[in-house]
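Note that this complex is displayed minus one protein chain, with the remaining chains in position.
The chains carry the letters A and B, assigned in the order they are written, with residues numbered from 1 in each.
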Amino acid sequence: MNAPMTSVSAEAVTAAPKRSYLPELISWLILAACLVVLPSFGSVYVIYMVCLIAINIIATVGLNITVGYTGLLSIGHSAFLGVGAYASALMWLHLGTPLIVNMLVGGVAAFVIGLIFGVPALRIRGVYLAIATLAAQYFLYFIFQQWTSVTGGDRGLSLPRIDVFGLGDTGFYYVVMLTALIACIAARNVFRTRVGRSFIAVREKDYAAEVLGINVIRTKLIAFGIGAAFAGVAGSLLAVFLRIVNPDQFTLVVSVFFLAAVVVGGRASILGSILGAVFMTLMPEILRFVLEHAAPQGADLARLLSPLREILFGALIVGFLIFEPRGLVGLVRRAFGDTEAVEARAGEH
Amino acid sequence: MLMQILEFSLIGVASGGIYVLAALSFVIVYKATNIFNFATGEMMMFGTYLFFMFDTQLGFGWIAGLAAALIGSACLAMVLERGLLRPLIGRPAVVLVMVTLGVSSILRGFAGLIWGPDVRQLTEILPRNPIFLGDILIPGKLAWGFVIIGLIAGAFMAYYRFSRAGTAIRATSTDQVTAESLGINIRAVFLLSWALAGVLTAASGIITASVNGVTPQLGQVALNVLAVVMLAGMTSVGGVVIAGLFVGWLETMVGAYLGASWQSFIPYLVVLLVMLVKPTGLFGERRIERI
Partner (left out) sequence: MRNLLELSGVSVSFGGIKALSDVSMNVPLNQVTAVIGPNGAGKTSLFNVISGFYPANEGGVSFSGDDLLKRPAHARSTLGISRTFQNIALFPGMTVEENIKLGAHAQLKTGLFAAALYFGPAQREEAAITERIATDILPLLDLSDYRHRSVSGLPYGVQKRIELARALVNKPQLLMLDEPFAGMPSPEKAKMSSYIRRIVSETGITALLIDHDMESIMSMSDQIVVLNFGRVIAAGTPAEVQGNPAVVEAYLGGE
């Protein structure tokens, strides 16, 4: 069963993955440069899509922390986006506070509401959080829709154009990019420390985590709360971006969308969250494009698009979980010859 | 006054019957395969559409349509288990639940694609005429639906308790390894439990839709079913009957005396209270894991 010590040591030394980070760093810098100059050269549509993708990245990173890294199933992610969107929109409409304040309020509000649903569920082991988040999804939708005096009911809230630092839309674009960057870096940093390690430990063997001094319940709550907070921040940006906030933006389908982004991109991976968000945001666009050209004349595209999206999201989740559990990031890493990291990150998945 | 309470109570209990079948399907799957089936609501919805398709659209008539729908639903459930869930045995529970979530989305999508978002009415199998118990009036469909549910639930529970297959299911749910070593074909048990779930959800959906018709969103009632299951305890077959009737009763009483808005809060309140007070439910077992 065990090879003699010396040959195992030799194998370990040569297999130790100390990859050079330079090619990776350079590609990131090029990407960053492109994004910075985009407003000057890109079309309105491209800038719109990049903004949307960035907002989705923030929400996906949050959900990945909860679901991918910590192994908790959250089915109500879009409801927390809604909380952030409504909170920040209401702040702006009633108090006229600057964007950064609204974003913080959106994040905190989502965090608090998340905890309210999370605390009863996470006190006990099991799949209760999934139930609680499903309840949160429907319950919050109900509130968004019925609390007409505050939320505007089905019609929702509409926001005037927001001018950031006097730079208008371009200013907002940079705010979104910066926020997404900070979100990714902060999340990546967390997993270089004891905090992030404790999340992974809780996911994989929570009894061993307890013995190592990790308060499992508190850790789960924090991981869940962070996910909700990221969604809240994303939601507050979404409100400004779309300039309307209404309940139908925050339905179960949207929650499934973000779950698909996490699963497709790669669980427990920041890069995976980015890839997943890009993929999922572009998917409906590609779907719409294909439909417009492939569908028979007179077919009611609007009627077809919505159910097709649901099928697509569900199929992506199922397909990737069965066939490619490491997600797109696993494919990418394998392409760069990084097989060991792929096996490692997969763990028990 | 008392008459009114009694009338509402009976109506409530009768409407609670709808939750019972779906809750039974949930529990049987959870007990036998340890999977938390988030697609329960959508299986109800899809089974109902199958009935609509066979009966109304293809003109088979309601008897053949019903049989076809139940069989079709059972087959769909078995394909689900064998094709999508069996390959994932051994993976963490979260993964399996996510797959059922994905399936629920797929089913909703297909239903919307094939039959559209508008309400479809089913042929009237259940007699409309209201039943009179003294001065109390119970809507016909509700009463007859309840009777049928009672028959199905009763048959199911007898099967579960007394048949060889039912015993095999119970053995598997207690201890898979021991059951297998006793010669029980675990894989067959998995398929059987999902097939039963398919039948129960289809029946439940059809009876539900017999009152208000069916849309792709019919699966939303799953939250109420979840509340019932949680209240009873996820492993209690007998318990979900009591819990289902109770939740139905509670919803009707609240709806009648406090209004519809309060009524819609009930499932969340039940879920919340159960989680806070007794997470394993009234009748569930606390499964201790060996470390």
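Here is the rule we go by: contacts are C-beta pairs under 8 Å (C-beta built on N, C-alpha and C of every residue); 3 or more make two chains touch, one makes a residue touch a chain.
Bear in mind that the values here come from a model prediction, so they are computed numbers and not experimental data.
Touch with the chain omitted from the figure is made, among A:22, A:44, A:211 or A:294, by A:211. Interface note for the absent chain: among A:46, A:150 or A:186, the touching residue is A:186.
Contact with the undisplayed chain is limited, among A:131, A:200, A:254 or A:329, to A:200. Taking the whole complex into account, chain A touches the unshown chain at residues 1-3, 5, 8-9, 12-13, 15-18, 186-187, 189-190, 192-198, 200-201, 203-205, 207-216, 222, 226, 268, 340-341, 343-348.
We take it that only the chains that are shown with their structure count from here on.
Spacing of chain A relative to chain B, judged by their CA centroids, is 32 angstrom.
Those residues of chain B that touch chain A in the complex are listed here as 36, 38, 84, 87-88, 91-95, 97-99, 101-113, 116-117, 216, 220, 223, 226, 230, 261, 264, 267-268, 271-272, 275-276, 279, 291.
Of all the residues in chain A, the ones that touch chain B in their complex are 67, 71-73, 75, 120-121, 123-124, 126-128, 130-132, 134-135, 138-139, 142, 146, 207, 253, 256, 259-260, 263, 303-304, 306-318, 321-322, 325, 348-349.
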